[in-house]
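Only a single protein chain was left out; the remaining protein chains are all shown in position.
As written, the chains take the letters A, B and C, and residue 1 is the first residue of each chain.
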Amino acid sequence: MTLKKPDLSVALGPLKLKNPVLTASGTFGYGQEFLDIIDPNILGGIVVKGLSLKPRAGNPPPRIIETPCGMLNSIGLANIGLDAFLQEKLPWLRDLNTNVIVNIYGHSINEYGALASSLKGIKEIAALEVNISCPNVEKGGMAFGTDPDASARVTEEVLKNSDKPVIVKLSPNVTDIRVIAKAVENAGAHAISLINTLTGMAIDIKTRAPKLANVSGGLSGPAIKPVALYLVYQVVRAVNIPVIGGGGIMDYQDALEFLLAGASAIQVGTAIFVNPGAISDIIEGLSTYCKTEGIFEIKTIIGDLKE
Amino acid sequence: MTLKKPDLSVALGPLKLKNPVLTASGTFGYGQEFLDIIDPNILGGIVVKGLSLKPRAGNPPPRIIETPCGMLNSIGLANIGLDAFLQEKLPWLRDLNTNVIVNIYGHSINEYGALASSLKGIKEIAALEVNISCPNVEKGGMAFGTDPDASARVTEEVLKNSDKPVIVKLSPNVTDIRVIAKAVENAGAHAISLINTLTGMAIDIKTRAPKLANVSGGLSGPAIKPVALYLVYQVVRAVNIPVIGGGGIMDYQDALEFLLAGASAIQVGTAIFVNPGAISDIIEGLSTYCKTEGIFEIKTIIGDLKE
Amino acid sequence: MIDQKTEIIINKKIAEATYLLGLNAHKIVSTAKPGQFVMIRLTSENDPFLRRPFSISGILEDRLFIIYRVIGQGTRILSSLQKGESIQTLGPLGKGFTIPRPDQKAVLVAGGLGIAPLVFLAQKIDPDRLNFLAGFRSAKDVIDVRGLGLKDVELNLATDDHSLGQGGAVTNILEDLLFKPGRSELTVFSCGPLLMLKQVVKITKKFRIECQVSLESNMACGVGACQGCAIESASSYDTSSYLHVCKDGPVFKSEALDWNKYDLKKT
Partner (left out) sequence: MIDQKTEIIINKKIAEATYLLGLNAHKIVSTAKPGQFVMIRLTSENDPFLRRPFSISGILEDRLFIIYRVIGQGTRILSSLQKGESIQTLGPLGKGFTIPRPDQKAVLVAGGLGIAPLVFLAQKIDPDRLNFLAGFRSAKDVIDVRGLGLKDVELNLATDDHSLGQGGAVTNILEDLLFKPGRSELTVFSCGPLLMLKQVVKITKKFRIECQVSLESNMACGVGACQGCAIESASSYDTSSYLHVCKDGPVFKSEALDWNKYDLKKT
């Protein structure tokens, strides 16, 4: 007889996850980098580094600056591009026993569509996460994500060219995120994820120059958790599709806050840099929490906020 | 012969400050609360707690929650109201040898105007700071500050009813702060201050309820510094009126970052709670810095960012 | 009120998860009164961010003592600090207890760590006129106060798990006591978990006995500047609907407060 364990599985629309813990795009590479320490197969899913049609070198260094309880990055979506991804990374990702979600980014609406259609038919790719919220690129990125119409058009284009569940990743740098959330919902998105980073900067008082070569960057880490949680709370109440929450999650308690706010799954990003063990700690922590609290299925606490 | 000291004075349009350090509204009361520790007269200016026409009890408790490198507050503009301010606080403020700036808040555009006209003629009030950015009140507050037209109309109304320099305090919770900044500049504002708090929330995983009775609150402290600095940098480049920068300033190095980004003066808020001595440390730190770096006048480093 | 660097002279465990902290606070001690508190900065980094409020549990020459319980990040860090290290301490803050007149008798009712401010108060009261009731969860939580300037004071103990003293709630002892004659010259002073305080207030109200309670609330500034520590007042008592624990309290007359409003808060 096997002992009954708490059921951590959750659903993101058509997508089934063995647990609600995903890695956030750009913080876990392709799952290979931390292999000595983290078995990607324990995850509910892995969201790979943002992918573009052509390889991108990214922004000039310095690209990373520590800030109080967080960090700024201006990586600029450096990535190997579609072809190398398919040849070098996909074979490895295929063999994983977890949901592989590909985060895509385009300069134009067409590029988003082209990426989606290139990934069509690859059944080991569980879903697409559409990044319309990167603050570190000149064209595209956040420019789409701050405008409801453009957000909707990108979503539609990806859907048209894809055979997979489409998750749209929103930017926190907007006046009313519910407007954007509703626009992508109406455009047909299967799920929404948030938040991408907040735009910020830092100045070196010795050189009197911006610390990042790119001047501004994206703020992530525990510093932004309260902002992320509130945006997730708002979006959950504005749409009827599942929401993936994240931003500053460091431990299982943080993860629970997002689940209680209504997120169906969560993403862990910057925490991995500081503590790679955070991934397994969070999954175990959620399991122990469920056991202790007598919660048989974690999905029952999603959105169970007492107001 | 007196030794020459670095000149820390700065100008905010018509307003002259002996140094660029102001206290942020709501964090230094009326200057009396910390009197045993901080002599308000060392300051470039003090911005008193947000004032409304009628007394406001504020939001129900809990009103304050610690977050990583910051805090959330949902005070809700609790204040004694105009009459009590004039009777109980003004006589004391009058005798101060620093710029007293009154932060005003109204439910409607008319209320802003009424407040401004009630403070007309009181020569010891150096300027008004118009709060169109409080996230913790249902009506008014941020509702004005996220809309360029409403921001402009509040500004115009205050100007029409006032004989003082008018500073408009902006919200960071917007898609493009430059649009709002330009709107208030065009409406005639003498200066702009930013940032007010970012909206955020926290959830108690034991009770499963929001930690703040008001659900959401305003995030302040070092966590938000990178965001604040970038918004200041953007606004400085968008308008031709002086900018007062703040958000998460803890020490003189932080203050310098804002001055280099182009702020003509800075506000210290939450730092005071953690370290009341921060106020004098910052003023002294700036003076020592100028001496060490051979800067005779601090105004020469305002906006001196090497890009 | 002074913000001073205070050197740790002692930081030792005195009960389950409970520590006695002694600080060299020569400036703060000079004006500190029972019921007042201090705000301690735990680190010069920014996490944990805010200072932590702690009642003053006693003063010996230039030494200030605090009794604290490790409950979270801040108190965990506090418990790891060593003798010789220094921390920044702001105080004394708030309004303390109105110390009973020499002709009055005082009943102190402590629940758990609520004993902290009452120890300082007890030091100011003639042991003959003092009845110190203290409830704890279990024997291992009991704090021995005799070493804290109270060598002649016997705690009237209750433990929830019946492991020491009287079994059950400390408020039962209070109620028994008030049934005895002579209660009119009594004042009750209490600090502890909210549920206990509510019970104490109910009992003293029934017997029409003056009751002063020390309350807690989340705090940022500790001095009345931020308005973060608001609690609901009994509107009959004060027309502004909120009081501030840091400035108007932490000690309040029980009738100043609106006890019906304090349900949701955890203590």
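As a convention for this text, a residue touches a chain if its C-beta (ideal position, glycine included) is under 8 Å from a C-beta of that chain, and two chains touch if they have at least 3 such contacts.
Predicted, not measured: the structure shown is a model, and the values here were computed from it.
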| item | value |
| --- | --- |
| Which of A:Thr207, A:Asn240 or A:Thr292 contacts the chain that the document leaves out | A:Thr207 |
| Residue touching the undisplayed chain, where the options are A:Gly29, A:Gly188 or A:Gly303 | A:Gly29 |
| Contact with the hidden chain (one of A:Gly13, A:Gly188, A:Pro276 or A:Gly303) | A:Pro276 |
| Touching the absent chain when the full complex is considered, from A:Gly13, A:Pro55, A:Gly188 or A:Gly303 | A:Pro55 |
| Hidden partner chain, touching residue among C:Gly22, C:Gly35, C:Pro48 or C:Pro92 | C:Pro48 |
| Subunit B residues that touch the omitted chain in the full complex | 68-69, 222 |
| Contact set of subunit A toward the excluded chain (per top definition) | 26-29, 33-34, 36-37, 49, 55, 57-58, 60-71, 73, 75, 78, 204, 206-207, 209, 213, 221-223, 250, 270, 272-277 |
| Residues from subunit C at the interface with the omitted partner, ascending | 43, 45-48, 73, 77 |
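Everything below uses one rule, namely that only the chains that are shown with their structure count from here on.
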| item | value |
| --- | --- |
| Any chain in contact with subunit A as well as subunit B | C |
| Chain nearest the overall C-alpha centroid of the shown protein atoms | B |
| Averaged-CA centre spacing for the pair subunit C and subunit B, given as whole angstrom | 36 |
| Centroid spacing, where centroids are CA-atom means, of subunit A and subunit C in whole angstrom | 46 |
| Subunit A residues counted as touching two or more neighbouring chains | 68-69, 222 |
| Subunit C residues counted as touching two or more neighbouring chains | 46-47 |
